[in-house]
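A single protein chain has been removed from this complex, and every other one stays in its place.
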Amino acid sequence: MPQPPLRHPGNHNNAMKTLIAIKEQHQSWVRDAFPNMHPLLLPLCNKPFIEYLIDFAILAGSREIRLLSDGSLMEIEEICQTGSRWGVELTYANIRPEDGERELLHKNRKFCNGSRTMILNGYTFIDYDKRLDYRVLANHSATGPIASCSTGSIAFAGSPEPAADDNPLPALRITPLDSLRSCYHIAMQILETGAERYVLPGYGSEPGCAIGRNVAIAKTAEIRKPVSIGNNVQLLPGTIIGPMAVIGSNVIIDKGSSISGSIIFDNTYIGEQLEIEGRIASGNTLIDPESGASVAMEDPHLLTGIHSATNSATLLRKTIHALAAAILILLQAIPVIILYPLLRLQGKWKNGPITQQAGLAETLAARLSLDRFPLLPKVLLGQLAIIGSAPRSNSPGCRPAVFSYAEAEDWPVTGSDAAIVERYHAVHSTPFNDIGMTIKALINRPHKRNAGAAA
Amino acid sequence: MAFRLETQNGITIGIAELDERLDAENSKALQKACGDWQQQTPFLVFDCTKLDFIDSSGLGAIVSCLRRSLEKNGDLKLAGLNAKVSMVFELTKAKKLFSIFSNASDAAASFAASRQP
Amino acid sequence: MNSSNITITLPGELRFIRLASKIASNTASLFTETRKTEAENWEFAHAFELAVSEAFTNAVVHAKKQAAPQPVTITFTLEERKLTLAMRDSNVPFSTRTPSPDPENYPENGYGLLLIRTVMDTVTLTRENDTNIITMSKTL
Partner (left out) sequence: MTITETTGSTHTIVTICGTLDASTAPDFRNSPAIADPSRTVVIDLDKMDFLDSSGLGALVGVLRRKQEANATILLSCMNPPVRKVFDITGTCKLFHIFDDTDAANDYAATYLRGR
């Protein structure tokens, strides 16, 4: 979580400024490995890369930070906004790929305003320790670079304050972030040196064990420190997490699997009885950080281990689902007969979810999930399940249904989160469980008024 | 799937060269062919040098081939796994079931060596 | 609040681009919400200003190829927190499958649809009975 800003003594206008400059050429490997992720948001031990830079700038006494790139910053702007979360002023500007430090300073002259300026240049990891005071370093270092590596440097511009005493300036090491291998090693290093050094998210107050919100850990699951676990994570019975495991958000680790020395990125489902050691897993891709070799798991069955799922339950499931649908049709028939003509005439019930809930009739219709009524006969015919994936999804491994497991779980719905819950239940839920889940869906659904159920 | 027999120290070893992919499409064929090979010898080597993709059904087929070889007091050894295929074996813990060699001739030689007095 | 429609018809001429986009941004600024920051409210209005400027330009530039410029009709649909805008014109349809331009080649046009798709939540392009319809919506 962001920490409160450190107040810099003296005049605000003369406080140190920080320019963070990151160029596309250094980030291209991230774009190749994770096409849907902005490189500045690459999680290192569950904390986005850019936050390490912002934290360091704050530790060095900056209250005004400008982010420079020769690529798009829009996504970052939407997330970091004005920086008020960190108690700093964050602005954004563009540079050209060939610009050097001199150009950066010149193009942002108004921002720097003659103050001392720190330039964090390149896609590198700064090995800082939040317990140390970097303001001394920032105030007294000579102009020019104080640390550099193959993909960037830290440099100062503007005249330093004369050193008050003979205390040696703290040394600073920076590491290139130039490959999956370095990303893996840096995350492991952060995990090993612990949360005291870096400001890390998580409610776990135990050292070496950061655990996010809404994490369900089965009684028989075992956690071996150090670990870092994100939000909305399910650890099923018999799982062994750690030592040295970074689990992102929206992750399910299924029964009996073990994760050690590995990073599991957000939105990943790890099947039953698997062993992940020294690897990076992201979605359906497993990567060896040392060799860079990666395997995309084309079939969802592999993720559930070598025991393939049995299909013997299909007939039973279809029968039970049809029965449930029949009961629902009977229950909903009368409200539908009364409310449908009424709402149809008012134009409030078209072919889709009921979105307006101002009147009593609409509220009632939405509460009773009457909008799904037309789909129910399809369950009787065996064309749809009563509960499964969202009605319109038709991707392999999905079971199209009237209600979705994601609705039942009231899972924070974004596309990929919901898909992962649905996939998990599609494999694990028994026909009898399904009835319980259907009831849960009926109860939970109507609360999501603005969730855009049509999507 | 090329298959050849080699005899070393009096043991007949069957060496099968797997194709590029082993998935639901051809895993049944492998199991069937393997049944024929095991009529000739329970000592088998799967040369995976060309194998580039394997899924759960492929993995299942190889494990069932191994089980049948073990039942006949033989073994099934793997050779020449590339990094990707190797990761799949590791992930599913199947790697622990197999003796794995860098190439087919080493794997074949290991059968002969185990027979040495 | 129930949804309501506003329809405006403008001549398909270049000099009306500014008017069209100002009408859009002013309509969008009705949606100011105290829960949102000033910047967010402002961005919502700017998104409509930009998208309408692009769509209107497309309609008008294609109209130039015809003898007489055809009028352009803009329909706003206001819902609780969502604004939908449909623009209709009966000019030559423009290609909807243009790839995003590569800045390396210094292209002078082709950015329009990319901008619309980026600033709007949903964008659909259809052609019905010789009428081009571009529908876009955004939720504040």
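Letters are used for the chains, namely A, B and C, taken in the order the chains are written, and counting of residues starts over at 1 for each.
We adopt the following convention: contacts are C-beta pairs under 8 Å (C-beta built on N, C-alpha and C of every residue); 3 or more make two chains touch, one makes a residue touch a chain.
Note that the coordinates shown come from a computational prediction; the quantities given were computed from them, not determined experimentally.
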Note: the excluded chain touches shown chains A, C
Residue of C:I8, C:L115 or C:I133 touching the missing chain in the full complex: C:L115
Which of these, C:S29, C:T57, C:T77 or C:T139, touches the one chain of the complex that we don't see? C:T57
Where chain A meets the left-out chain, the residues are 24, 70-74, 92-97, 106-111
Write the list of chain C residues that the hidden chain touches. 14-15, 17-18, 21, 43, 46, 49-50, 53-54, 57, 60-61, 101, 103, 106-112, 114-115, 118-119
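One rule holds in what follows: only the chains that are shown with their structure count from here on.
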On a C-alpha centroid basis, what's the spacing between chain A and chain C, in Å? 32
What are the residue numbers in chain A that touch two or more other chains? none
The positions of chain B in contact with two or more other chains are none
Within the complex, chain A is touched by chain B residues 23-24, 53, 55-57, 59-60, 63, 82-85, 87-88, 90-94
Touch list for chain A against partner chain B, complex: 273-277, 279, 286, 288, 291, 293-295, 297-299, 301-302, 304-306, 308
